[in-house]
Each structure stands twice: as C-alpha cells, then as structure tokens.
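In this view, the complex is presented without one of its protein chains, the others remaining in place.
First chain written, first letter: the chains are A, B and C, and each begins at residue 1.
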Amino acid sequence: MINVGVVGATGYTGIELLRLLSKHEAVELSVITSNSEKGKLAQDVFPNLRAHVDLEFKSHECEQLKSCDFVFFATPHATAMHYVPNLLEQGCKIIDLSADFRIFDAALWEQWYQAKHTCPNLLNKAVYGLPELNRHKIKTARLIANPGCYATAVTLALLPVVKEGLINISDIIADAKSGVSGAGRKAALATQFSEVSESFKAYSASGHRHLPEIIQSLNSVQIEQKVDLTFVPHLVPMHRGIFATVYVKSIINTEELQKCYTDYYSQENFVDVMRSGSHPDTASVRSTNMCRIAIHPSKNRTQPTVILSVIDNLVKGAAGQAIQNMNIMLGLDESIGLTTPEMIS
Amino acid sequence: MINVGVVGATGYTGIELLRLLSKHEAVELSVITSNSEKGKLAQDVFPNLRAHVDLEFKSHECEQLKSCDFVFFATPHATAMHYVPNLLEQGCKIIDLSADFRIFDAALWEQWYQAKHTCPNLLNKAVYGLPELNRHKIKTARLIANPGCYATAVTLALLPVVKEGLINISDIIADAKSGVSGAGRKAALATQFSEVSESFKAYSASGHRHLPEIIQSLNSVQIEQKVDLTFVPHLVPMHRGIFATVYVKSIINTEELQKCYTDYYSQENFVDVMRSGSHPDTASVRSTNMCRIAIHPSKNRTQPTVILSVIDNLVKGAAGQAIQNMNIMLGLDESIGLTTPEMIS
Amino acid sequence: MINVGVVGATGYTGIELLRLLSKHEAVELSVITSNSEKGKLAQDVFPNLRAHVDLEFKSHECEQLKSCDFVFFATPHATAMHYVPNLLEQGCKIIDLSADFRIFDAALWEQWYQAKHTCPNLLNKAVYGLPELNRHKIKTARLIANPGCYATAVTLALLPVVKEGLINISDIIADAKSGVSGAGRKAALATQFSEVSESFKAYSASGHRHLPEIIQSLNSVQIEQKVDLTFVPHLVPMHRGIFATVYVKSIINTEELQKCYTDYYSQENFVDVMRSGSHPDTASVRSTNMCRIAIHPSKNRTQPTVILSVIDNLVKGAAGQAIQNMNIMLGLDESIGLTTPEMIS
Partner (left out) sequence: MINVGVVGATGYTGIELLRLLSKHEAVELSVITSNSEKGKLAQDVFPNLRAHVDLEFKSHECEQLKSCDFVFFATPHATAMHYVPNLLEQGCKIIDLSADFRIFDAALWEQWYQAKHTCPNLLNKAVYGLPELNRHKIKTARLIANPGCYATAVTLALLPVVKEGLINISDIIADAKSGVSGAGRKAALATQFSEVSESFKAYSASGHRHLPEIIQSLNSVQIEQKVDLTFVPHLVPMHRGIFATVYVKSIINTEELQKCYTDYYSQENFVDVMRSGSHPDTASVRSTNMCRIAIHPSKNRTQPTVILSVIDNLVKGAAGQAIQNMNIMLGLDESIGLTTPEMIS
C-alpha cells in the first residue's frame, strides 16, 4: 500500500481528497493535517467520514508527513512552497493542488499572486499535472502542480485545436462560470448563503489568476504563434461545477473540428466528446472526474464556433485530477478510485 | 383613472404585472384573464394578492377587455395575435409582452416561432417598446411589442457603441445567463427544482429566438453596416435575473467608451452606467426596473472590451418595461409605479 | 416629517429598514450608522439604494442621532443598551430590533444572552412591540423592544387560544423553521452558501433565546396558569421566511377554534387567518408585513391540533414590525409604508 498524507484536509478540496482516497484500493491514508482543527478526529469534524477515516488532524509541521510516499497539498496559495523543498528531500512525491508551482515564470507568479516565491528553483522541476497534456512527463515527476479548476475546463476545451493550429489563436474568449465551492471553505461575507443565493455575477473581469496558467499550457503546444485569450469568470449559486463557454474562430468546418476533438481524446478516460450540438450540464459530471465537451457550429463564416466544457471543480478540477496524477506516477490504471458514476443530484 | 386589462395573468410576467399595476396611482385594474383559472378569485390562486387585487379571472374572450384603455398580453407566443386586431378596432391600446409583434419581417418571425402569423399587416404598425431606443415612436403608438428579456439586457449593453459605430459591429459575442422564471410558469420536467438546482447549462447554443430581435434593433440604429452577433443563453439556478456578458472589439479607448455610455444614458431613469471596472450582480436589480451596465477595458489592443449588463427579467425584461411604455404613451412620468428600491434578497 | 436614524444599517434588518423607511411618506431618513462602513455612501455599499438613500454611514457615536425623533437599533445583542439611556434623555424615541429590552427580568436576560445588562432600570419602561398584544401600551411608549422573528410567528399562532384558555397551556410544541438571513449578515463558516445549500438541520434544540420571550408574552395574557412550551428551531436553505408548525391540545372543536382566531384578529391589518385546512407557504408573505395563520383539525380526540404560521423574518419579524410600531406611536395608519404586495418570488 502507498502511504499518503493530505496537508490542509479541511477545505473543500481536502475533504474531497479524503472522500476519494479513503476508498482507493492502493492507498493507505496515513496523515491528515489541519492547523485549524489539529487534535480533533476527522469524523468529529465531518460526520460523513465516520467509519471511513479514522485519523486525527495533525499540524502541517508534523513529522509523519516525511514518511509518506505521496503528500497532497490542499492548502491556500503560498503555503505549500514552505514545506515542499524539505519533503522532496525526504523522498516524498508531492502533488500540490494549490497554485504555488503552476506558473513556471517566478516573476509572473509573483505578479499574479502578490507574494514572494520561496523556492523558485523548483519551478522548472514541477510538472503541470494535466494528464491530457503532460501524461508522459507526469509519469516520472516528483512534484506535480495540479491545474486550477477553471484552467482544466478551458484548456481541455482548447487543446486539440490550438495544438493543430485550427483556430485563430489570438482571438479566443472563455466565458466561465463556477459554483461557490471554488471560493474555498472559509468564513467570508461575499460567499454567505444570503449574499450568493438568487444572484449571479462576474468577478475579476479584468484579469483572473487562472489566465496565465491557461496561456502557458496552450503556448506549450503551439510553438509557431503566441496564444492570447480573454477569460471572464462568474459565480453561480450552486456548490459544485464549472461551465466554460469558449468562443473560437475556426478555419475548418464543424465536421473536421468534431473529428479533431474525438481523435485527440480517443484514448482518454476522463474526456467525453459529445455529439456536436449537445448541451452538457454541470450536473452530468457532479462528483466525477469527467470533463464533457460539446461543439456548436458557427452560424456563419464570420461568427465564432462555440465549445462547451463542463467539469466538477472539486474532482476533475482538483482532487480527482490529483488522484489521476498519482495513479499515473504509480503506473496504475488511471481510473482507479475514480469510477463511481455521478449522482444526478 | 386608466382602465387596464391583463390577459394571461397567471404566468410569472402576468403576476408581476398585477403586483405592479395594483399599486400604480393612475391605473384601475379592471379585467384579468386566465383560461386555466377562469372563475377563480385572483387572491385564491395567489394569496399574496389578498387585499391588493379583488378580481376574478375571466376567459381571454371576455367582453370587458374591449372597454379597457390598455390591454396587456402576458400570454405564450402566437396567442395575442388572435385577439389584438379586434381590440385595436375597439380603441384599446395594446402592450404585448409576448413575441408576436417583435419581428417586423413576418417570414423571419414564422421561421423562428414555427407558426403562421395571423395579422402580418399589423407588424409595421407595432412599435418595439424599448424606451431607450424608441421613446419618440412609443408616445404615439397604439400597439407595443414589449422586448424580450435577453434582448433588453443585450441591446441596452450595445446601443450606444453600435449607434456611434465605435466597435466592430460584426464581431460581437453576447454570453447571457437567465434565471429560471424566464422559462415561464408551467409544468415542465426540465425546470423542475430537482433538475435545475445545483446545475448550470447552456441551451439553444446554436440559435435562440431573441437573436433576430437584437439584430433588428441594432441594425435600426446603424445604417451603414450590417450588425451580426453570436448569442448563447444559459440557465442559472435562481428565479429572477438576467446577466449579459458582452464582448466587443472597440476602436476607441475605455475612457471614451465610458463617456459614450454615460452620455447616451444620461437622461434615462432606468439605465445606471456604473464606474468602469464595476461588477454588478443580478441581486442589485431584483424586483426593480433598473438596468445596470459596467464596462471593463480590454487587456490589450487585440482583446475585446467586456460589457456587463444586468436586469430583472420579470421587471425591466417584461412587466416593468411594459408599464414604462404605458407611462410614456399616457404622457406620465416614466417612473410612476416603478420606484420601489429593490430588495437585497 | 419625522426625523429618523438607523443604527447598524448594514445588517439584513438594517438594510430592510432603509428599504422601507426610504419610501415611508411621513419619514425623513436623517442618519444611518455602521461602525464597519462608516465614511462610505450607502449607495456605494448597496447599489440597490442608488437614487433612494443619499446618506453616508456615520459611527454609532455620532451626535446627529440625538436630534432624531426616532432611532431604530438594528445592532447585535448587547449593543443598543449602551446608547439607549442617553438617547432617551435627549428625547428620542427608541425602537430596538435587538433583544436588549425584550426580557423584563434582567437576571433571565443575562442567563440567556451571557452578558451583563447595563441598564436594567429601563427594562420595565420598555414595551414589547407586538401590536397584536400590546397596541395600547405601544401608543405611549418611548422605548420599544421589537420582538424576535421566531417569537413573532409563534406568539401570533398562540395568542388567541392561550388568552382564552382553550388549550392545555403546558403541552405546546413549536417546531419552527427559518431562512438563513435570521443568522445575520456577517462572515461565518456555518452560513456559507456551500455549507447551507442542499442541507437542513435543527439547531439549539435544547434551548433557544426566543423561548423565554415567547413564554413571557403568553404568560402576560394568561394569568391563571403558567404557560410552558418546547421550541425547536431549524435552518432552511433559503434567505427569507419563518414557518412555525405549532402543536396544541385543544379543548374545543375546530370550528370554535377557527372562530376564536378570526375574532381575535378581525381588526388586524397584518394577521390573515386563512380557511381551516389551508397550507400557507413562506413565499406568500415574502417582503411583506403579513402573518398568515392556518388551523388544521386534530385527527382525533387525543391528537393535537396543528397551527401553521408564516412571516417574513425581516419584515413582520423585524423591520416591518418596527415601522408598524412607529406608526402606532405617531398615531398614523399602521399600514403606511407597509402595503406593497409581496413578490411571488
């Protein structure tokens, strides 16, 4: 059994990691940490874990992490970078679900995250953990930067056509919508039930942290031209789910476009290219690691093609993708621990 | 007092008309109809109307409608057109909240609404009731085609810059989101609570009926070039509200753009141009006739400018705008009956 | 015009006071305070107040409060008591929407609110502001303790039969359910959207602060015996509304019971006794000052009668009732400023 630790196990992605790892047949969940709940039993904080996780929360500094084969970080930004160098030295493999190692240009990271990066030397050792983009590198990685939730939905919607150069790569719009869990599990006025329910809004319309991450990934597969895009996130009064509506100017027709996607993702377990003209909803991926994509033809030569992409932000956008990465690193079937069919609701 | 009738008073827009008209100081609500609830008292069907509306639902065919000064139609599409010619002959003024008179090209209407238009001769007599576009014509109109909810939010977001030719008018994307009340008040599986809550989806991504209406309005103010745009509607798990995120390629800078909007709407009671970079939410217009607009600058020369526009689909997108039109036709202050501050929630 | 001040105007009840007072024909809103937002314009914090409230938030200590005819406190518990004595001396009339003056026994108050009461001498000068119970005293009061939201719904459901001694007054159960706004507008993990939506729970099942308030009111009308009851509150995933399901053992039959209620409330503007067997919902009172009550007969002689009672916790349960009290104190029609029909949603 693989010994696994989860640092920051009381946020929504941390809890989701516990839910999924506790049933993973190759994994022994050994250490879980939470600076706010340390000393308490997981099942006392989260009754749903009774009979599934029989561990006490430790502090992030606890020694036991060092003996883990894998350590997952589900901490706020600018936290993991303080622990990762030491754990790597101890031989642990790291999957960081926060943003600390996602942007390989330290200056760019510091600009977007408004913090000093404490181990920039690790940035070029980290592998960006989007299996559909970097599976080969992930296999041998020791430090995974698990992608952001928006970045996963948008990048998967664009990878095939950007790589093949089949769209105008500087004229892309990603209008994305997220459930409230994306804001994290913490006391905040803006995400109180009474502030969020029965309302819809855009936020960070002039620039969101997942934008440089998306551009970095798309540029990595398109060497001839520079990719540019506009990305506007919105908040939906629901808990889980990301919906990305992506507008591109295609240079090929819809049939060719559809084929480009089905070919590109034909071997993928967790990308489901639906029939052209389909309307996926976030409920159809709730609690699963699946990304569903559907292409809608442009209505005429000058208008954009519409690509719809849905994921569960806490699974394919966080904990599920992290486990998919671990499975790849272990040489296991990628779908172990990730095959439950979603609940309709 | 002006005698007013409401045909189809048991849908969400009809109920909203009753709510607003029952408090309108210049109006006497005389007749309300509902083929499904005829013979019942309004207050027995809707307890919230107790002490406010003391009327019985009649059938749509009832004779009393003929003696009304104004008749509002809040019926499904392809219904009003069967009653309007006769009522116009009787001297009634008509405000139709359905789509029957919105598209002035009968063939185009029939294509989008999949029905035979029974009085195409009235189409060029109808005035499209968007006050910010057609106030002058509304004053003397006898038949108003009250705009669609999406069309109101999107058109108001684009009118100033399309009219002045300050954007590329064939490269516009309107990514719009609506609360569930937009689907109407009727038994339908797709809008059951359990199907809609905790989910988000696009629909009619390949073409929605409000698109030709938007294009018709924008073309009416821009005679040199043909406007074209892509419009994708989405369903939000909330009752009220429309949020439009509109992407345009501007040929002027943000300051000029902002000035274009504040100038255009400076005399309007019901369009609030917020500071550039603001993030309006639908809650801030809930239950009011206000449209709030905010402009976000493009991040660089090649990327689009983002225009955010919010309304309450049942008020500025339906019943409130209908009353605004009536006020204009009566020569009254436009805001009579429409000034209650919105509830935060 | 009556000069009015609102202390603590950024909570849900404070905002509701602003919404209602800004349209009240006899009132001039002169001062609003908020220690957290002081120095900001109300309309910058709450865009929905643009064009309705043109005031800046002051601190609670501001001098202008002293020149108000009425000062409303919408502050957390144990705040108003520090300001009220001085303002009373200045000649202001006070309507306190918090709990500071609701329990006339200082020791009992201190036990439930876990704080030292700083002006116990005012407790017997305060009038408990439930008009249906204390209208006569309210007329001449200078300090009103505005009732709690649960207490309003439950007390109105029980007043007629307790007063007349028509039930077993020591065998009463009030199972009450509240929307989330009852918890106040503040950053808290327990009321985050993601914690509350799609869940239902009881809280304070072993004792809630509104219990002594309910018992005090019921005992005040029933001098022969001591009233006792069990009260369990629950949290509903919605913003507004209280629903109380009250179980009593009646000694008379349903027709007599129904008559007892219709008689008792026959002159009341804001209590609507529905037909026996009706099912009111909270939506039917949303945004209004109405309490709707319906009686369901016991299924046999030994089983209880069920009394259903609904209010909007922010209106009849707080701001609306406060304005009703002010109207009474001013000798005005009680319903001024409180007559808008509710929105269906």
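FYI, contacts are C-beta pairs under 8 Å (C-beta built on N, C-alpha and C of every residue); 3 or more make two chains touch, one makes a residue touch a chain.
Note that the coordinates shown come from a computational prediction; the quantities given were computed from them, not determined experimentally.
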item	value
Chain not shown: contacting residue from C:54, C:105 or C:281	C:281
Full-complex contact with the absent chain, from C:5, C:182 or C:304	C:304
Omitted-chain contact residue, chosen from A:12, A:83, A:109 or A:200	A:12
Contact footprint on subunit C, counting only the chain that is left out	170-171, 173, 175, 177, 179, 194-195, 197-203, 205-207, 228-230, 232, 234, 236-241, 243, 245, 247, 277, 279-283, 286, 296-300, 302-304, 306, 308, 345
Positions on subunit B contacted by the hidden chain, ascending	12, 179-181, 185-189, 191-198, 237-239
Chain not shown, touching residues in subunit A	12, 15-16, 18-19, 22-23, 46-53, 181, 197-198, 239-240, 272, 274, 280, 283-288, 292, 339-345
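Just so we're on the same page, only the chains that are shown with their structure count from here on.
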item	value
Inter-chain centre distance, subunit A versus subunit C - centres from mean C-alpha coordinates, in Å	46
Distance between the centres, which are taken as Cα means, of subunit C and subunit B, whole angstrom	37
Per-residue overlap in subunit A, given as positions that touch at least 2 other chains	179, 194-195, 197-198, 237-239
